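Some chains have been omitted; the remaining ones sit where they do in the full complex.
In order of appearance the chains are A, B and C, and numbering begins at 1 in each one.
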Amino acid sequence: MPNTFGKSYKITTWGESHGEAVGVTIDGCPPGISISNEDIQFELNRRKPGQSEITTQRKENDKAEILSGVFEGKTLGSPIHISVSNTDAKSKDYDALKSLYRPSHADYTYDIKYGIRNWKGGGRASARETIGRVAAGALAKKILKQKYNIQIVGYVKSIQNLEAKVNTDTVKISDVEQNIVRCPDQDIAKIMIDKIKEIRKQGDSLGGVVELVCRNVPPGLGEPVFDKLEADLGKAVLSLPACKGFEIGSGFKGTLMKGSDHNDEFYNDNGKIRTKTNNSGGIQGGISNGENIILKAAFKPTGTIIQNQNTVTDSGKEIEFGGRGRHDPCVLPRAVPMVESMVAIVLLDHSLRHNAQNNFLD
Amino acid sequence: MPNTFGKSYKITTWGESHGEAVGVTIDGCPPGISISNEDIQFELNRRKPGQSEITTQRKENDKAEILSGVFEGKTLGSPIHISVSNTDAKSKDYDALKSLYRPSHADYTYDIKYGIRNWKGGGRASARETIGRVAAGALAKKILKQKYNIQIVGYVKSIQNLEAKVNTDTVKISDVEQNIVRCPDQDIAKIMIDKIKEIRKQGDSLGGVVELVCRNVPPGLGEPVFDKLEADLGKAVLSLPACKGFEIGSGFKGTLMKGSDHNDEFYNDNGKIRTKTNNSGGIQGGISNGENIILKAAFKPTGTIIQNQNTVTDSGKEIEFGGRGRHDPCVLPRAVPMVESMVAIVLLDHSLRHNAQNNFLD
Amino acid sequence: MPNTFGKSYKITTWGESHGEAVGVTIDGCPPGISISNEDIQFELNRRKPGQSEITTQRKENDKAEILSGVFEGKTLGSPIHISVSNTDAKSKDYDALKSLYRPSHADYTYDIKYGIRNWKGGGRASARETIGRVAAGALAKKILKQKYNIQIVGYVKSIQNLEAKVNTDTVKISDVEQNIVRCPDQDIAKIMIDKIKEIRKQGDSLGGVVELVCRNVPPGLGEPVFDKLEADLGKAVLSLPACKGFEIGSGFKGTLMKGSDHNDEFYNDNGKIRTKTNNSGGIQGGISNGENIILKAAFKPTGTIIQNQNTVTDSGKEIEFGGRGRHDPCVLPRAVPMVESMVAIVLLDHSLRHNAQNNFLD
């Protein structure tokens, strides 16, 4: 069903931005894993609004409660249920939007699909829904780290036309967390931050690209033919709000190369089979080959801006309306933990799936 | 499971390139739909190798047989089974490849994942697997056409750095089929064809981009939050062999715009709510909004080339090997029906899913 | 995944008996349906412990909170999340059971499967888990009533060797609710109640059979070949705690008949095609035929008794232990709403699935 993702590590999110709460139920987490509220909270704090001067100033506490599936600090193998209360539900702010379709939001499409919508904020289409994803991702990251020492490092690769230089072999989370825009290239990060501050003053918004590298991924994850690892990663990332594009390895730039340049030749690295180049992005035939998985995700400029725009009401009347109040001038810094979470969920899911059949008769 | 795609219109493909046959089982097709072998065969012919001087010269008959699910020319509501025999199984050509990992193919990853592989050709990883997809897509296209008059037009947008100019509002299948490279810009098509011929002589290969437009898509298709229409389209397209990137609407270029430019303002077009621009690519909040759906898929240059390359054997020995025989210098012309098929399957699947709940109490 | 049931009306339950809460997330409920806490609460009260002198005296409030998916009293089409806090979590009562495997409970199997268990009460294996099912079933019943006027009437058919006489064409919920054992045969009900009171005094327990009739089911629900309606009903009912057997229509007694007696002949009832007898139990070839659906479910005597029993500890030591405190001498009265709920969930699920494809091209 549409609110569930994954086949073996399966997450179901629920909740509207201005309902009582939002959360996630995780089915399929192996038993006996140590887990604490702090593990979850660390990642939720990276996602939450109001965390810095360049994100939205909407203040949310976003405090996770684990209501089931954990006993004396360890997972039971039964569903893990995590809930986060909605505290900043100032729905009167939204009265003006009740019958109006904000451009490039989901107001119109939800209305036409369901015949009803929670017009207080984005409802189900709000980025607040990603809280459940990030909570489930925090747990997935922890398990992957423990089992394989997988390192998942996401970061802002570009904001509009400002592009960072990043070494995917060496970039660390601490580099990323060193600044509020989550760009490990500290020089360009400063310029990015200034640019975002400037666009906020204009009441406008910016987009950009998140890049992500996974190191220490074991070879063998991914399931041909439809559940190729890149296909599941693509779906996971493209299901995030505001995401408009996805690339694995060489991506669109790879189409400019000749085969003789693009092919990743194999060599023997002291007994380990490796490739000299990594245009494949760590995946061949839908299965991880042990090289770094490298992917990119494009996020459009946020739809909410503080400028006059034309639109129509739900009765079809054309009107002009001006945004007011708080807005998020650039979703990129908060998108980093979201992309990381979805990637971690996909990798753990495929790891469990691989485990089912691997060496079954041994 | 990994060889099945879709939730309501569900396809399962099976078969290796050098096994007895390949095919597809379709579960969930509505009953009472007229269907003939010819409907299927038309699309299979667009996909098949040897169709022109710029694709691989491997000759395959690719004749579809419908073995179940159709009675007196109409679908029964029971599974539709379509099988295509493998006739060009010259597996002795492959003896030299038995213990060798071809660069940027799936030989190594299949071996490490499964501990066994059919080394005669690509086995399950061969593009031959897409026969089942194209057969199921042909049926999906026909149903969508009948129900909504949906027009799905895919075409080659670029080959390496050669990019076509195409009007997405007006481009027709007949424009696309006018030349063997399937590019509706007839001027650039000629240059593309020459370029592919030249690269073939070099024993090398080229990549490119397929663009696709769907017109007359009804608003309301797509299921938040994980089964957003763009997420399912992305997964569908990224699961095709050689696909490295996916964009919906403005894609990566959209990250260069400001929100005030990117937002698609609504207006009232004689009673129909429409958007002035279409950076959203016809999807908002994961749901179709009635505008054209526009997407792009990046295909890397084909892995098989006729040049010397370095690689390793399955025992880790480094060797040089030279490709020989037939190769496909550019997969793009044959990728067009593949992308169209996957898009048609996603749209029909979501149409059925939407139908389940829509106006349920009426 | 194991904690999810249904394909179109999909429920996921979570929670352990002595965790913070238990609940359910419903995905796939059509939008625009009126729903209130009271709708849910009515059925939860029929399920809850302590409701009468013949059930367990464990007191639970079992108050349902709808946390998402409903807006201004109507379903949104997004996931409906219902949570019930655990208030009677006197876990010190359970200290004695920490390392002991109660006979015919799930203590041993959970331990051996997961390597860990919540030993405070039944944990995930507790009948408390069925709260989520009953909540989801209450909503399903309401929708089925509104769409088809389906009447689902479950009742206690037998307690041990005491069997009720019930007319499946006419039995009403009010007949069932007239006594605390939920048996519509008022004479035998009194004897059943006395028998249960007596067995309670002995510290022992009784089993029995729930029978259920669905009237006004439209023909056409059920999906051959694996998702036959009786197969899905069987799975739904057999997944309830303590259920050991399932029959549809003639069931095991049908094996004593000859085909010429068992066959249900068709006739024309003023334009409606009907059968003279109903040994099929309203389902033929896995699809409802419009006759009453009639099924039976066997529930074993409750495992918890207040008598000395032999067992082993988790270290394999053989011991004798005596049950104490409260126990449920007979689960049957509370099983009635559980069976009804699972049946309602299956029927709504199949109704939505049927709706997806039915008259698709019209």
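As a convention for this text, a contact is a pair of C-beta atoms (placed from the backbone, for glycine too) under 8 Å apart; a residue touches a chain by one contact, two chains touch by 3 or more.
Model, not experiment: these values are computed from the prediction.
> Please state: how many copies of the shared sequence does the complete assembly contain, given 3 in place?
4
Basically, only the chains that are shown with their structure count from here on.
> So what's the Cα centroid distance for chain B and chain C, whole Å?
Roughly 46 Å separates the two chain centres.
> Could you state the distance in Å from the CA-based centre of chain A to that of chain C?
Inter-chain centre distance comes to 39 Å.
> Among the residues of chain A, which ones contact at least 2 other chains?
Only 1-4, 13, 113, 124 qualify.
> Within their complex, state which residues of chain A touch chain B.
Result: residues 1-5, 13, 101, 103-106, 108-110, 112-113, 124-125, 129, 158, 160-161, 199, 204-209, 219-220, 222-228, 230-232, 234-236, 238-239, 243-252, 254-260, 262-268, 271, 273, 275, 279-281, 283-289, 296, 298-305, 307, 309-312, 316-318, 354 of chain A touch chain B.
> Over in the complex, which chain A residues touch chain C? Could you list them?
Touch residues, chain A against chain C: 1-4, 8, 10, 12-16, 19-23, 25, 27-28, 31-32, 65, 67-69, 71, 74-81, 83, 113-118, 123-124.
> Mind listing the chain C positions that touch chain B in their complex?
Residues in contact with chain B: 8, 28, 30-33, 77-78, 143, 146-147, 224, 352-353, 355-358, 360-361.
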